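Note that one protein chain of the assembly has been removed; the remaining protein chains are unaltered in position.
And then chain A:
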Amino acid sequence: MPDIERLVNDFVAKLSKRKVEGSQATSRLTAELLRSVVSLQRLPPTNSAAVLIEAVRGIGVKLVAANPVELAVGNIVRRVLHIIREEDLSLLTSKTSDLALSAASDDEGTIDQDYDPTQSAAAAAAAAKSFLRPPSLHALLENMLDKAVPSNNYTSSSGGDSEEKSKADKLARTRKLKHDVIEAINILIEDIDTCHELIAEQAVEHIHQNEVILTLGSSRTAFEFLCAAKEKKRSFRVVVAEGAPRYQGHALAKELVSRGLQTIVVTDSAVFAMISRVNMVIVGVHAVMANGGVIAPVGMNMVALAAQKHAVPFVVVAGIHKLCPSYPHNPEVCLNDMRSPAELLEFGRFSNCMEFGMDSGAPLQVVNPGFDYVAPELVSLLITDIGGHNPSYMYRLISDYYSADDFDLQGRIHK
């Protein structure tokens, strides 16, 4: 599969050189890559879903390692794995129910058939149960116990068919699986593309006339959100904290003004002074963790603390692709990106403070973390493509979009 390898290596190189910026772009590219992986992957007639899952997982581990900071990559890989599992299951369900139907209609009962209906019915029930969305916690637990049943059932039921027929059947099934998975990934890509609009649609419900909104740094999601409210003839003011050291707030302020929004730029350190006049804080984030905490550009925790102090709602807008099934205390999660000190100060001007040639005293050390972690207690509301949620509801969304087997991508590989 040299073609897949080349594609993957290309993307790994891009990721590791930090050439892809932004969660959305990264997610989209990841999903597109996995789509081509699925379509190019050659599948054996039996057990095709497992092979596909293994292939995607292997590539996923590589991608995550290439840029552990960008959590969206891992999220999309897990989403795709979840899609494969679901499609496999739904195929199986339709197949077994077909069999069950044919068995019931068939007059001449054999030993097999006597044994078949009960089994397949159970499997169908289990599959149907897990297929219903959202599953209850109980169903999730049950599903794990029942997991072995469908595959067993499948092999035993196919044993009864003639060789040729089953082969053709399997081929068709594999093709169908592939097709369905690709379809589902296409929907995923579409979701990623439209997440901004979906989030922005909810803007009018949150932003009211004559309010003052504070935001930090720059986020496309937050920008679209604010603009959508403006388009609905809401008039409000935006305070933009500049977001040192990258100063993306400057660019955001420029864009907001070009859309006719009243904008005030302040330094990050002036946030506390401003917060008492602010009605709501709306920010975009880097990732949403499973406990509802968020990873956001540096300085955000300070803003969240200030908002809490003055009881100002702290609203986070984030596409569902930013939802990460890991917890922030998980050692596998790379929470921060230590960026170049050059963003803070110019090397040349301080070169005399960095003399390693001398023993006397430690030289100047510059630390430039990229992100902050904001605890779930500080987050008032999380607005995603599918609506606003309390941080404590995240676990539920996670069980909708990911399957528990995939939380630890690396685990299986090491075994």
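Keep this in mind: contacts are C-beta pairs under 8 Å (C-beta built on N, C-alpha and C of every residue); 3 or more make two chains touch, one makes a residue touch a chain; residues count from 1.
The criterion applied here is as follows: contacts and distances are computed from a predicted model.
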item: Chain not displayed: protein name in its UniProt record ("Protein DOM34 homolog", "NEDD8-activating enzyme E1 catalytic subunit", "Dynactin subunit 4" or "Translation initiation factor eIF2B subunit epsilon"); value: "Translation initiation factor eIF2B subunit epsilon"
item: Of A:182, A:251 or A:386, the one touching the omitted chain in the full complex; value: A:251
item: On chain A, residues whose C-beta touches the chain left out of the figure; value: 6, 10, 13, 16-22, 24-25, 28-29, 65-66, 217-220, 223, 243, 246-252, 255, 338-343, 346-352, 354-359, 363, 365-366, 368
